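A single protein chain has been omitted; all remaining protein chains appear in their positions.
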Amino acid sequence: MTTGSAGPTKKIKVRYFAWVRERVGKAEEEIEAPAGIATIAELMAWLAGRGEAYAYAFENPKVIRAAIDRNHVRAEARIEGAGEIAFFPPMTGG
Amino acid sequence: MTTGSAGPTKKIKVRYFAWVRERVGKAEEEIEAPAGIATIAELMAWLAGRGEAYAYAFENPKVIRAAIDRNHVRAEARIEGAGEIAFFPPMTGG
Amino acid sequence: MSVHSRAGGGPVRAIIRLQREPIAIAAEVAKLVAARNDIGAVVTFTGICRADENGAPIAALNLEHYSGMAEAEIARHVEEAYARWPLLGALVTHRYGRIKPGEDIVLVATASSHRQAAFAAAEFLMDYLKTRAPFWKQVEAADGTTWVEAKSVDDAAAERWTAPPPRRGAAK
Partner (left out) sequence: MSVHSRAGGGPVRAIIRLQREPIAIAAEVAKLVAARNDIGAVVTFTGICRADENGAPIAALNLEHYSGMAEAEIARHVEEAYARWPLLGALVTHRYGRIKPGEDIVLVATASSHRQAAFAAAEFLMDYLKTRAPFWKQVEAADGTTWVEAKSVDDAAAERWTAPPPRRGAAK
């Protein structure tokens, strides 16, 4: 999946936790998302298009939480400048 | 101090705690209150008439708490049948 | 004095102990959870003798209590806590006698499957100990002794519990 926007792609470290990690099949990876991918929601949609495992992991993006550089963010958050983005289910610590 | 009522006096064990004990000058005693003394409030008034130490201890009966047979009671509680009556300041445990 | 009540020969339901000796907190709490696997939450409250009272330094606290009544009052409130929340254990240890700054005065511990019952019951028991259990604190300072006065804020805290508990959630 690509968008119509021009501009260079950017490398981002992406980390997955709990069942998102299990479904994706890896704990972390470096990705190069097209420059047109501006938000967490758009990144999840783009990731879901990368194959069956990703489609399964991100089949219900509403339940998936995200962090940019270790801070919780909403799906609308812009990813520009992010060094590390993480996706995970709702937390169940304590 | 006596009341006009007829009837026998009764022996009651009375205990004092904290500054009530210090003012009365003893931790416990057996008393024989006149039969006309029916309530905790009346007993405090009667005790206050027994001398300077008692007058000092019971000078402000509103702040003094009481227990009959180890249960908290109000000043209006009737003392008939009581085996042990205790007087003490508000509790400050914990 | 110590009261151990077991419901139907099961695990310890309530431990109530009044003692002069320092409180062995870890050992006491261990008794609550010993040989059980249904407890998910333990809350403890420890009250400690501070080195000052209303800003003035103190040498010690002297704790007086009404033996017999104190145990009975505490036991009644532990039973009330059991009636209000799904508890799996409760423990109250209160010292009396002379207690120096830095020493423990009281330990309340509550156990439940889930955290909210344990927190609420511990607060409930502490509010009652502060206002209804027959203990009296005397401050011993360089210039003599004074009895600690009851605080209206403690009465207000205890008043909270005269209404039914606001929440009985199942969150652990």
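To keep things simple, chains are lettered A, B and C as they appear, and every chain counts its residues starting from 1.
Please note the rule applied: a contact is a pair of C-beta atoms (placed from the backbone, for glycine too) under 8 Å apart; a residue touches a chain by one contact, two chains touch by 3 or more.
Predicted model only: the values in this text are computed from it and were never measured.
In the full assembly, the chain not pictured is in contact with A, C, by the touch criterion defined above.
Screening C:33, C:59, C:72 or C:141 for touch with the missing chain picks out C:33.
Considering the full assembly, C:116 is the residue among C:93, C:116 or C:138 that touches the omitted chain.
For chain A, the residues in touch with the chain missing from this view are 15, 17-19, 21, 67, 70-72, 86, 88-94.
In the full complex, chain C contacts the hidden chain through residues 25-26, 29, 33, 36-52, 101-102, 113, 115-116, 118-119, 122-123, 126, 130, 151, 153-154, 156-157, 169-172.
Simple rule for what comes next: only the chains that are shown with their structure count from here on.
A straight line joining the Cα centres of chain B and chain C is 29 Å long. Not a single residue position of chain C touches two or more of the other chains. Multi-chain contact residues of chain A, defined as those touching 2 or more other chains: none present.
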